[in-house]
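Removed: one protein chain of the complex. Kept in place: all other protein chains.
Chain nomenclature is as follows: A, B and C, assigned in order of appearance, with residue numbering initiated at 1 for each chain independently.
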Amino acid sequence: MSQSLPATIPARLFESIADTIVNTARELATLGWTPATSSNFSMRVDAGHAAITISGRHKGRLEHGDIMLIDLQGNAVDTDARPSAETALHTQIYLRLPQMHAVLHTHSRTQSVASRLYATDGVIRLQGWELQKAFAGYTTHDSVLKIPVFPNTQQMPELVARVDAWLDAGRPLHAYLIDGHGIYTWGRDMAEAVRHLEALEFLLGCELDLRRLSS
Amino acid sequence: MSQSLPATIPARLFESIADTIVNTARELATLGWTPATSSNFSMRVDAGHAAITISGRHKGRLEHGDIMLIDLQGNAVDTDARPSAETALHTQIYLRLPQMHAVLHTHSRTQSVASRLYATDGVIRLQGWELQKAFAGYTTHDSVLKIPVFPNTQQMPELVARVDAWLDAGRPLHAYLIDGHGIYTWGRDMAEAVRHLEALEFLLGCELDLRRLSS
Amino acid sequence: MSQSLPATIPARLFESIADTIVNTARELATLGWTPATSSNFSMRVDAGHAAITISGRHKGRLEHGDIMLIDLQGNAVDTDARPSAETALHTQIYLRLPQMHAVLHTHSRTQSVASRLYATDGVIRLQGWELQKAFAGYTTHDSVLKIPVFPNTQQMPELVARVDAWLDAGRPLHAYLIDGHGIYTWGRDMAEAVRHLEALEFLLGCELDLRRLSS
Partner (left out) sequence: MSQSLPATIPARLFESIADTIVNTARELATLGWTPATSSNFSMRVDAGHAAITISGRHKGRLEHGDIMLIDLQGNAVDTDARPSAETALHTQIYLRLPQMHAVLHTHSRTQSVASRLYATDGVIRLQGWELQKAFAGYTTHDSVLKIPVFPNTQQMPELVARVDAWLDAGRPLHAYLIDGHGIYTWGRDMAEAVRHLEALEFLLGCELDLRRLSS
């Protein structure tokens, strides 16, 4: 898309961020985690802006023109393009967790199935897996990593409120699932966000396998 | 194949359509959804014609010459090549749903297994999945998306009659399964048809996983 | 390997056959059906000879030099290289089924697991799948396709005798499994052998899924 940038954001910075998002999106699409034009990805640009994927594009064929600039109230900057309805879930992370610079939302089969199975519990407790150490602050497999599962809704403010409530309670939050939908996770940079996503896809898959095999 | 086109169909139009079919076929073959030369794909060319894959070719190695022109009665145009026996299921969609421009028939393991498991019910009810929104008119995960499962037969008129009956009853139809066989789905263009196919493969896979894990 | 060919076999013929085997092996290795240097592949060269893979090579990295010429008694022709112990199962097909020109033996997880589950029955009955039509003579999903499962043994003559007994009884044979081991299938040319292998991998996978989901 042809979007003029505010004077405070260098074109090269935006290009470099768009590059990172496009490359990440293609890799995740190849893994099959973004079926049927689902999923969206973003990166913080500065204290007041982020770059985010335009909704409805096939993530395996994303191009620079499919990334748009928004402010952290979720408004498009100098363009008529309308950002995704789920933009509010991205900006919420940037506003509430100032260290975070990348947010990934995907839809793998494992993520969707796990969200349905644990929706009633409202949380997935992960324990005993070495890979929990992929998250900062987790130094042993003996720790417990809790991933909340929120009910799905087409009303974004309801979801925003649930995430706020979790954070307001002072509980650690590295990711969350939405029932029948997918996962949100994030990181201090894109490499960390991808590491968290890979670790969660792996851990959720292991939990489903254990459940299948232990019954 | 060397097939002469009617004067009303520009060679460049046919080439471009053949290109789209060949590229889509290769991508779906890579996913393993077209085993053992199964599956066929088509696109509408104009009000009276479609382009369709010649039967018996490996879909991962399809070339332009493997695409033939047919009229909507299912006859080959100016060629001795015989179109696939399943051609009637493609032309039926173009005749009854004038907005549709692409039809995909694949054979993934998930599609075939789901068709066997739900054959007695005659329908798969999908509900609670965000990805149902991949279909036009579905704006919430709370809606119900019904995919009929028809009995398999080697007599195409029987299948055509079942599809007609479903449509004549005024029921929405975005796709159907044939027992022990595979899926048919379509779209207003190839991108939409692929989106529907990806969404259905995903949703059927999720339903099978839930069934496995909930027992 | 540097192997001198008999005068009756043109170098170009042997090169072309080695090419076909190498390319097929790489494709099957990519699918994960040849783990840990397992599996072997061959093609008939003439009425008295075949080309076969040397044992112990990684099938994803096969080269022309990894293909050797043998006579149909299983002896290497003009070379010190020793053909695989399982060579006798390839030559048996060429001797008993004169129309067959390619034999594939692979080790996918689906093939190995199915062989264990159906070893006691001694046969897998496939019925109700459209893809059975991948086999010549099968024109409907209603037909029954029987794949015998033979006990594993390190004594090749025992296996040869079991295959002979099945054929001597006049029963159709398109493929067989060996318990805990893998599959053998063949075709009138390599394309048909690959079609049979893809169809069987698919059908065995579907049967395992149905079994898992129907209980």
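As a working rule, contacts are C-beta pairs under 8 Å (C-beta built on N, C-alpha and C of every residue); 3 or more make two chains touch, one makes a residue touch a chain.
Just so it is clear, the model here is predicted, and its values are computed rather than measured.
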Visible contact partners (per top-of-document touch definition) of the missing chain: A, C
Selected from A:69, A:145, A:163 or A:199 as touching the chain missing from the view: A:199
Residue of C:82, C:109 or C:125 touching the missing chain in the full complex: C:109
Missing-chain contacts mapped onto chain C: 35-38, 58, 107, 109, 112-113, 116-117, 152, 154, 178-182, 208, 211-212, 215
Residues of chain A in contact with the chain not shown: 128-131, 134, 139-141, 191, 195-196, 198-199, 201-202, 205-206, 209-210, 212-215
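Everything below uses one rule, namely that only the chains that are shown with their structure count from here on.
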Separation of chain C from chain A in steps, with touching chains one step apart: 2
Same vs different contact residues, chain B with chain C, by half of numbers used: different
Relative orientation of copies chain A and chain B, as a Cα rotation angle in degrees, nearest 5: 90
Most centrally placed chain - per-chain CA mean versus overall CA mean: B
Whole-Å separation of chain centres (CA-atom averages), chain B against chain C: 33
Shared interface positions of chain B, touching two or more other chains: 212, 215
